[in-house]
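With one protein chain held back, the other chains of the complex are shown just where they sit.
Which chain is which? They are A, B and C, in the order written, and residues in each are numbered from 1.
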Amino acid sequence: MTRSADEFLICVIARMLDGAGHVAVGAASPIPGAAALLMRELTHGRLLVSMIHGRANNPFTDGGREVFDCAGQGRIDVFFLGGAQIDGEANINLVGTGDYPAVDTRFPGSFGSAYMYFVVPKVILFRHEHTRRVFVPKVDFISAPGVSPPGVYRPGGPKALVTGLAVFSFDEGRARFRLESVHPGHTVEEVLDNTGFDVDVREDVPTTPDAEPDRLALLRSTIGAEVADVYPDFAARVLGAAAAGAASPGAG
Amino acid sequence: MTRSADEFLICVIARMLDGAGHVAVGAASPIPGAAALLMRELTHGRLLVSMIHGRANNPFTDGGREVFDCAGQGRIDVFFLGGAQIDGEANINLVGTGDYPAVDTRFPGSFGSAYMYFVVPKVILFRHEHTRRVFVPKVDFISAPGVSPPGVYRPGGPKALVTGLAVFSFDEGRARFRLESVHPGHTVEEVLDNTGFDVDVREDVPTTPDAEPDRLALLRSTIGAEVADVYPDFAARVLGAAAAGAASPGAG
Amino acid sequence: MTSHETVEGLAARVPDGALLAIPPEYSFVPMAMVRALIRRAVRDLHLLAVPTGGLAADMLIGAGCVKTMEAAAVSLGEAGPAPRFTEAVTTGAVVMRDSTCPAVHSALQAAEKGVPFMPLRGLIGSDVLKHRDDWTVVDDPLGEGGGPIVLLPAIRPDVAVFHSPRADTGGNVWVGRRRELVTMVHAAKTALVTVETVQETDLLADEATAAGTLPALYVTAIAEAREGAWPLALAGHYDADAEHIRAYARQAKTPEGFRGYLDRHVFAPAVQAAS
Partner (left out) sequence: MTSHETVEGLAARVPDGALLAIPPEYSFVPMAMVRALIRRAVRDLHLLAVPTGGLAADMLIGAGCVKTMEAAAVSLGEAGPAPRFTEAVTTGAVVMRDSTCPAVHSALQAAEKGVPFMPLRGLIGSDVLKHRDDWTVVDDPLGEGGGPIVLLPAIRPDVAVFHSPRADTGGNVWVGRRRELVTMVHAAKTALVTVETVQETDLLADEATAAGTLPALYVTAIAEAREGAWPLALAGHYDADAEHIRAYARQAKTPEGFRGYLDRHVFAPAVQAAS
């Protein structure tokens, strides 16, 4: 079965949700969102998936603050964050490049990252584009820091990074990423060439396992329709699902 | 038209609500509650009355905290408090007599007084029983203090005290009550004899005006049924209104 | 996922020594659950009334289930003082932690938000504050001359309980405008809920009912209990049994009278069979 790069990444991320109890997915996260819904299907609903801005799959009834309160209560196991820039200490920048506030390029903003990155035990960083433009030696603006000094309350933080080329783990003690696998058709050299910071590399880096055919089939049927509720454009483009037309362009 | 002592007090308190925008009434306050509902009727609804634990006349939809939040926002102009003991500095005791925590007599507790007394601009103290048992030189336990030292945030506080014998005003600067009027059939001497603390006395203390016949009629018709929603026993006993049976024994 | 059990099963989930949060008299009080807790003979509870207590607190105290009681007040409302509470606090059998309504709400909101404390205005100069060694007074930490302010540490109950008109099979529970229950449950580690009835229709499927629904993700277990708030009211469903409550207030004035009440209304085989 042929699969797109997006479908592949959905399956890569889905595997990382094995064993989780509650995954929350924010706006503008269609690939993690699809991965979470896929994993919920595979666990027969044992995985709770909260799409913060969907109408379906959104259990929250206490307003926009509830997802943050819920995370603060320790009830969310996994969350996803991205970054216009990400550096080797897992600092993420969602605000802008250049000398803030006089930015050269402005991005939307930090959303809830400056909080969620601290309190959700397993934050998975996801960024499709794997270039030195994104993976920089030092971000220009720290929306949320990758690690915190002793004494700072931090039950959560980054555990993994998924890109269009590879999968990394993150060691909080050493504040360093480690290359865990390279996606089919790519090489360790290509990954390192396109990464602007130093990383550890595990021995005999394996190839990231490809998408499972049964999961691909599920994605294109059941899951596609669910994704369309929150990310109609994405669902139509990537999964061939009819946009439900039910979603507003979500943010924050 | 003959009237009961309770009906008289309802009319006394109603006059004190003239010009207010929003009066909140707590549990176990049937006389202030009836006064507020009477005044709402007389102002054709310009006075907003919030019965915290009624089902009717309860505008709150954000849970038990809303009335306190609402007061903190400055949206409540008048609130009522009582006291098992009240002293000359307007300290009130809703907790117990004796050496706390080893109390001799225990009362229900402070409810919201330790907060509302500070933030509601016009707190009217109301206690039917006017004896030296209630009006003591110094309360055994300060549920809420009558005055606060400079620097303590206190936009609110006691403005008046209504008892079964008299009406007092309260001067926050001097932390003293002043006798403003004595109810029909009673004397200044009787009031002072039954007050365990020193008060100022205005010159030529007038008699508290009696209940207005038109207001009494309103009380016994329209208002009685409304009071019964929150205080069914009281309404049945005092106003002859059929208990709606709709109220639970409210507290807090 | 939310578990569906019996009332006795729910009561068995409340361990001795738990910090147990209960709703105020006007808000979905789980009386069937309280009777089951007394039958289970739970001990050493730290009872938190949110923010005031009534019949449930009085019965649990009278039955010897309670070690400490935190509340802004405890009473039976129009039926008068709470007799078992009054005696237990006067004799020192139960340690009372006096609070004030907004302090209870705020401390639970702190736990709800995952912050260690919440500030609250008022309180300064009150003996409520003086006797709370867990409350801290600080000078305006913003340094803007706002004066001293009280910081209340978060309260995180081990268990929160309430009785609702209905849940759905997915474990979502109707709370309506009784939103103190939402905060109480958010703040607690587990939530045990009795309901009049469990319906098939998803309460979250319709925006109108979703607005008054506590999502299943916070609900540990649910049990059906018909008239589970009796003799208290369940707003919009049935009225309080005022006659019964007045009779309780009379009987519970003595330990013997209270024991007789329990025998008739808690331990009698017919009561247990109905629960």
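Just so we're on the same page, contacts are C-beta pairs under 8 Å (C-beta built on N, C-alpha and C of every residue); 3 or more make two chains touch, one makes a residue touch a chain.
A quick note: this is a predicted structure, and the numbers were derived from the prediction, not measured.
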item: Which displayed chains the hidden chain touches across the whole complex; value: A, B, C
item: Sole residue of C:G17, C:G92 or C:P141 that reaches the chain not shown, by the stated touch rule; value: C:P141
item: Option from A:H53, A:R75 or A:R215 whose C-beta touches the chain left out; value: A:H53
item: Sole contact to the chain not displayed, among A:V119, A:V167 or A:L219; value: A:V119
item: Residue in contact with the excluded chain [from A:M16, A:L94, A:I223 or A:V238]; value: A:L94
item: Touching residues (missing chain, whole complex) on subunit C; value: 106, 109, 113-121, 136, 138, 140-144, 146, 149, 151, 153, 175-177, 207-212, 235-236
item: Residues of subunit A in contact with the chain not shown; value: 27-28, 53, 55, 60-66, 68-69, 72, 94-96, 100-119, 141-145, 148-149, 151-153, 231-234, 245-252
item: Those residues of subunit B which, in the complete complex, touch the missing chain; value: 22, 45-46, 48, 50, 59-62, 65, 68-75, 119
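Quick note on the criterion: only the chains that are shown with their structure count from here on.
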item: Centroid comparison with subunit C (C-alpha atoms), farthest chain; value: A
item: Most central chain, Cα average position; value: C
item: Centre-to-centre distance between subunit C and subunit A (centres being mean Cα positions), rounded to whole Å; value: 40
item: Rounded Å distance between subunit A and subunit B, as computed from the means of their C-alpha atoms; value: 58
item: Distance between the centres, which are taken as Cα means, of subunit C and subunit B, whole angstrom; value: 28
item: Shared-contact residues (touching 2 or more other chains) in subunit B; value: none
item: Touching two or more other chains - residue numbers and ranges from subunit C; value: 182
